[in-house]
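A single protein chain has been omitted from the complex, and every remaining protein chain is retained in its original position.
All chains are identified by letter, namely A and B, in their written order; residue positions are counted from 1 within each chain.
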């Protein structure tokens, strides 16, 4: 191993540092960084395998500390990389709860293909679970987020949304800047999506 | 043991029930814990005890192939903690920061120390170092330091939410402080029976802001009106789940 990359594990650590520094939604998947870490893991592993075999044939223990160090570095790389994926997974999960089953396209661009797949799988499993609660009666767990204080709430419409049908069949026209007094339970998702604003 | 502090309890429950995502309040590092990975990235000063073949690359100041005995080098904690405490290769030198606060600890004068400046992970780093500490003082020092400072921490979280004393707090203290401020805000909201409005989802809000910024910088970007186009929500129906 050359002197230039003497500190093993630094690239893997940078992955995490960048992710942690970024805002709440997700930064672009660091393809290049991940690939470099995987290459380092592979290189360390191969060197160790080569030297370990000469060690066991000659019984020469003098390289043992080096093997040891590289082994720790390999584990360190793995841990950083998996922690990077784990943290991204947490953020991807949060998107299902906050955006609903469809990710806005510009955010989707930040995900790699397996991540999109994970989101879809997660979304499906979650929906299936919510439907199955209580012998198939189902509860929407992404709603009912706060203890209800009133049946109706005053809302202001933040965009031209169009028609919105209430449970009893009444149709409301949601025009930008219009204000309405609507059933809390039914409009909660629209408030969460930023279509309506809960005032007063 | 028994407590009749009603206030504290109310706060505790209020706080818990308002945490939508499982609170990370309870610091308990696991394999994926980024915090712990940050702590173990910290360097520890070590003296080399014996010639270590082909490990010269660890010594920035040397050009030799091997690592020579007597050299002092900085090694990351993630490596050190995999070695036996009394391994034959390195002797760990404990950082002075812990000795430096010793006097303040004895005099119970720790509240003014700028702990974050001394070390961003004062407590956690200290915990990792205790096995190497033959005099068994670091453990006591960090315990006493936190014990002395926690009361003060509670006070400053209650007083001013805005002026966060940045480098005075170490990582764990800063988190405790944040939690304190958050709980206090919730408590005040609860007393005033406010803050119960349904809020826009945080991610949606951040996303909208980002998009507005993008729209301003280049106008051909979005489809313009509506804005809910990206969401693919069928208008006029409740979002399906």
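Basically, contacts are C-beta pairs under 8 Å (C-beta built on N, C-alpha and C of every residue); 3 or more make two chains touch, one makes a residue touch a chain.
Heads up, the rule we're going with is that contacts and distances are computed from a predicted model.
For the chain that is left out, the UniProt protein name among "PITH domain-containing protein", "phosphatidylinositol N-acetylglucosaminyltransferase", "DNA replication complex GINS protein SLD5" or "C2H2-type domain-containing protein" is "DNA replication complex GINS protein SLD5".
For the chain that is not shown, the touched chains among those present are A, B, taking the whole complex.
Residue A:115 is the one among A:10, A:115 or A:159 that touches the chain not shown. Although one chain is hidden here, its contacts on chain B can still be listed: residues 1-4, 8-9, 12-13, 16-17, 20-22, 26, 28, 30-32.
With the whole complex as reference, residues 34, 38, 41-42, 45, 74, 78, 81-82, 85, 89, 93, 112-115, 117-118, 121-122, 125-126, 128-129, 132-135, 137, 139-141, 143-148, 150-151, 168, 184-185 of chain A touch the missing chain.
The rule we apply is simple: only the chains that are shown with their structure count from here on.
Averaged Cα coordinates give chain A a centre that lies 20 Å from the centre of chain B. Contacts from chain A toward chain B in the complex involve residues 1-3, 6-7, 9, 13, 16, 20, 23-25, 62-63, 65-66, 68-69, 72-73, 75-76, 79-80, 82-83, 86-87, 94-95, 97-102, 104-107, 127, 130, 140, 142-143, 145-147, 149, 153, 159-165, 171, 184, 186, 188-189, 191-195, 197-199. Across the complex, chain A is touched by residues 20-21, 31-34, 37-38, 41, 52-55, 57-58, 60, 76, 78-79, 82-83, 89, 196-208, 210-211, 214, 225-228, 230-233, 235-241 of chain B.
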